[in-house]
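First comes the structure, then the notes that go with it.
Removed from the display is one protein chain of the complex; every other protein chain stays in position.
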């Protein structure tokens, strides 16, 4: 038997009982997660570990490449998960989280070998903007540097997709949504955050403000601003 | 015979010969349009009239509601026209142009009657964010005020969709793309422009800077900015 | 500032006031366009110029290649615009208008270079019949002659697509729809029209009947014709 | 055991051996069917019986409602079967065959009960033009008369879809394709055929020409006809 | 005139009258088919001949390659036909029937030549599992042996798709559905049937039980079984 699979017994016997009070509260009151995290399926990136989150803290959507397809008439899992998080659970923070050494980003950078994975290839078209930007703006980059640049641009691209989803767009307009773009460098043990104003990814540091991709800000109602002129 | 259709003879006999030099140049050198305009199919909104454009000036995409579906694996006419304008023609200005009294926006505001037009209904889902924003942020608006608010938010939504298209995203990253959001008020004879910084639509006036939805600006290369810290 | 963009001020200051009465009527009574024109996004082809149309005359759909996807469960902008024109506005004439030196038709004829424009490539699949016909029926054609032949066949193909749209099919069956297929030769300053009976494109001339792709004609009710035998 | 299923033994023991020569030839030379028949899945309509066809004679596509979706970028079984028949097998006659008392057509006429069959409902959207024509042109029809009218118009609609398929369109342009629209009235034991010129369905009779929906006819090459003027 | 097409007169004059009583009953009572057969469009495989079926016995869906796309939000003809057979007609036996020398399976085995048939190529993606299995598990097979192996695996794959359709899945859970996988070898005049338990295809023989892909069997209600522990 797969040794990993067998560890589930330990959950039942030890872990669950040890968290009895928490699980009791979570089943009685239901979940009220504080954020939605969209991250990669990569086994090395455990959202709850990075966020130091307990059960109940973090609504999580994971897929190869931490992709968010733009909103469209064609429905899918990410779209539904985003809609549920915002419309049903009232989540006000969404983190798109990429990482170093990502297999999906490497494939976006160099599609050799994707012929055998046609669906991965098609899925990665949602990262086409990232690849296109790096190829046309930083054509000189190669290898790991190119992959890293694409990974960062991919986070920006997915946040741009996220903003096309009606529930997200409306929460932004109401000033009730903060968007975060993070990059976990598992080599350096460092987390970078996108500063939406400057377009830079900067290291998260406790001694300075957390950079955000888009800060919650009430938009001046277009209608009335003009009328008041 | 439809009287309008018959007027085509006039084009051949008088208009074309009168613009002989211009058409000669345009056929010899090909087109080099200065902007892409995405506007409504509405018969009252003639892009070339609003822009005072000559043949050769303006690449034009028109559909009901001046909609730009977000970039996706599902292809369509607007996506292709945007791609062609930016990738093949090198256009550096894109104008999304809405207008007052728009039938599509009225239907988005009040879908009564859309059962008989299932495709219009489906197409308008691309404006769902606009309707959702106005309904949840300005629930008190009704009638013409609600339609106007939705029309303005729809322009913002379509610009947000436009930014998901790889060719546009890359041109933005290179600092080579300016996006414009205009609203033609055919009752007041006034054109409003979106100021992307404040989120307001303001009247275009010759005596002040043209408001832009997104100004062309070279983005600091994320990769190197961080490295240089 | 893009010099073209700045010309909009002129519209507000001079053009709109000069057409005050017309725009006043159009905003009071709404639009009642006399025809729907589906034409290319090409900057050199201005539908209102070719038709000598005033604001309010012509409902216009424009995209790269003057394409009309066949009616299907997958919705898009052309389908919606056609549905709105026929079902909501009661339009009874539809013109599919192609033109010479069309970039889309050149790409259909020779796809070299389309790898960089995957969406244009996908969109042009709606013209596959045209390319297939010319390649199999007129395999000897090359260069400009091949492009011209494909452009003409493309107009026929799009009209054939147009007939699959329920609103159009029903209007045809009621004898209330005339379809037109036009080709604007901007080199020769000539407009050709499809004669649906002979399958030929002939020059439009004031001294002979306007050729139509499909004339409005009440169809003999299939049900009763047979019953009366 | 399902009694019908058991009858297969009879095929092996008696039928196959009795047709040994025919099957031998068909396996040695491969199939060369003389026509493609697109008919309903209805158990009462056996294409080979109606056509008095032997194995090898008839390439057959069957689905609920003898539907042919219009050609589109979205692929399906009918599209592929049509393409294979024309491009790989060189079929030059296609018959779209509807019939009386068709469950699909009844559901198109009166969708009550379709909530439990969402896919049938969606599939029948490909017959929307037929329903729309009958509702707007013959609003007075009810019950069986309405179903019959829709069934006939559905055949016309599917033939119109068929013409949008590139392989079919090209074969038509080459003058190598004849299209047939048939209606099998299983109550009257009568087969009607669409006369494409008049738009009528007329009884097939041995003593008069077979009516065809579209006769094979070489189209005058558009390019050269005009040039020769 | 196509000689085959003309044979239809014979149906009206001789065949229909000869089956007057059967057709009378079928029009009065409607159809109650005993099984749904999903088979190839191939002209040499006549489902009613193989099953020795009379009009009214067999609901039939035919397409190139006897494909059943998996259930999805994207609708098509096979999905609808399956839904109608099970939900509207109450069919309790479904046969997926492949055959030897199948053009579709040959194309799945060796896609050379499919460039000219893009839709067939796309449709055959629904058989990708079959090709993938044979290529990775039996990489040593070539030519006819490879085609045969793919044809058999394709039947298994399509049955696996069939089980994803809600109406089928529910009938299975109720113990009211038997699935059959057959392979007609038209060279040997033999019919093989899939034994779902062993995964083998075995010759159908009157002197032993009919092998079934999935036998009708009431599933132990998961809910109560556990509760009763």
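Residue numbering begins at 1 within each chain, and the chains themselves are lettered A, B, C, D and E in the order written.
Keep this in mind: contacts are C-beta pairs under 8 Å (C-beta built on N, C-alpha and C of every residue); 3 or more make two chains touch, one makes a residue touch a chain.
Treat the numbers as computed from the prediction; the structure is a model and nothing was measured.
**Student:** Which one, E:32, E:145 or E:206, makes contact with the chain that was left out?
**Tutor:** E:145
**Student:** Of A:93, A:145 or A:176, which residue touches the hidden chain?
**Tutor:** Answer from the full complex: A:93 touches the omitted chain.
**Student:** In the full complex, which bits of chain A touch the chain not displayed? Write them out.
**Tutor:** Against the missing chain, chain A presents residues 1-13, 15-17, 20, 23, 26-27, 30-31, 33-36, 41-46, 48-53, 55-65, 67, 69, 74-81, 83-85, 87-88, 92-93, 95, 100-101, 103-104, 116-120, 122-124, 178, 180, 182, 186-187, 189-191, 204-206, 210.
**Student:** If you put the missing chain back, which residues of chain E would it touch?
**Tutor:** Listed in rising order, the touching residues are 69-74, 122, 125-126, 128-129, 131-133, 136-138, 141, 145, 148-149, 152-153, 156-157, 160-161, 163-167, 169-170, 173-174, 192, 198-203, 219-223, 225-226, 229.
FYI, only the chains that are shown with their structure count from here on.
**Student:** Please state whether the interface between chain C and chain D is built from the same residues or different ones, using more than half shared residue numbers as the mark of same.
**Tutor:** Mostly the same residues form this interface, as more than half of the numbers used are common to both chains.
**Student:** Quick one: report the Å distance separating chain A from chain C, using the average Cα coordinate of each chain.
**Tutor:** From the centre of chain A to the centre of chain C is 43 Å.
**Student:** With chain centres taken as the means of their Cα atoms, state the distance from chain C to chain D in Å.
**Tutor:** A distance of 30 Å separates the two centres.
**Student:** When you check chain C against every other chain, which residues touch at least two of them?
**Tutor:** Correct list: 69, 73-75, 122.
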